[in-house]
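All protein chains but one are shown at their positions in the complex.
For chain A:
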Amino acid sequence: MLSIKNLHASVEGEEILKGINLEIKAGEVHAIMGPNGSGKSTLSQVLAGNETFEVTEGEITLNGENLLDLETEERAREGIFLAFQYPVEIPGVSNLQFLRTAVNAMRTHRGEPEMNAAEFMKLAREVSKQVDLDPAFLKRGVNEGFSGGEKKRNEIMQALLLQPKLAILDETDSGLDIDALQVVSKGVNALRADDRAILMVTHYQRLLNHIVPDYVHVLAGGRIVKSGGRELALELEERGYGWLGVKDEETTPSAAS
């Protein structure tokens, strides 16, 4: 489904991704782990089409289509979804209006009729229950005044509404307490499907206890330095990143000053 070949990307002239190769098939769940600054978030942003990052080399295809030729909104309509690490607060745009506009943009793209306000309200209420969000949130500004956990649940709610082909979850576990982590995991697990792939980007492996990946990749210095199965994540938890020759101040106790 997703094929990344020799991907190089830089921001303000500094190269962050230095030749990423990754193949993800429909139905698979991949986890990308790595220390801070390894390029994990950059990879997510580049996949979603953030123009701050410049792709200097390589290619990305989604079901054979060159993703790099597409604008952010076109990628989204082709089925790329990025759950943001830091969801944006947009006061003045109601969550409901935002979600309905997004869902209808997708429907229009697929040649389906738009949903009217009442139809959408019904759908949104159902989905908000799945991620344990009070439907009253729908009336508030996008992420406005939401707690960290509420913002992450709102991201998963969007994924459930938009039904992407590839869902990229950027540090979706960060800032979550254990209850919120379970709710979010439940939502992500509900996304798992034979025709959908999930790419999880995370620093810690605790999310992977709840959402079990098929493959784990370690990203360091802008390259994937090791790939393996579920057991690789457990090994990383036990041993940190140091044994891979990767420096990480947060997870390698000996490196802490």
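One rule holds for everything that comes next: a contact is a pair of C-beta atoms (placed from the backbone, for glycine too) under 8 Å apart; a residue touches a chain by one contact, two chains touch by 3 or more; residues count from 1.
Criterion: contacts and distances are computed from a predicted model.
The protein name that UniProt records for the chain not on display, among "Acyl carrier protein", "Fe-S cluster assembly protein SufD", "Peptide/nickel transport system ATP-binding protein" or "ABC transporter permease", is "Fe-S cluster assembly protein SufD". For the chain left out of this panel, the touching residue among A:V11, A:A105, A:A190 or A:V225 is A:A105. Of the listed positions A:V46, A:L82 or A:V127, the one in contact with the omitted chain in the full complex is A:L82.
Checked against the hidden chain, the listed residues A:P91, A:G228 or A:G245 yield one contact partner: A:P91. Where chain A meets the omitted chain, the residues involved are 48-51, 71-73, 76-77, 81-82, 84, 87-88, 90-93, 97-98, 101-102, 105-106, 109, 141, 158, 162.
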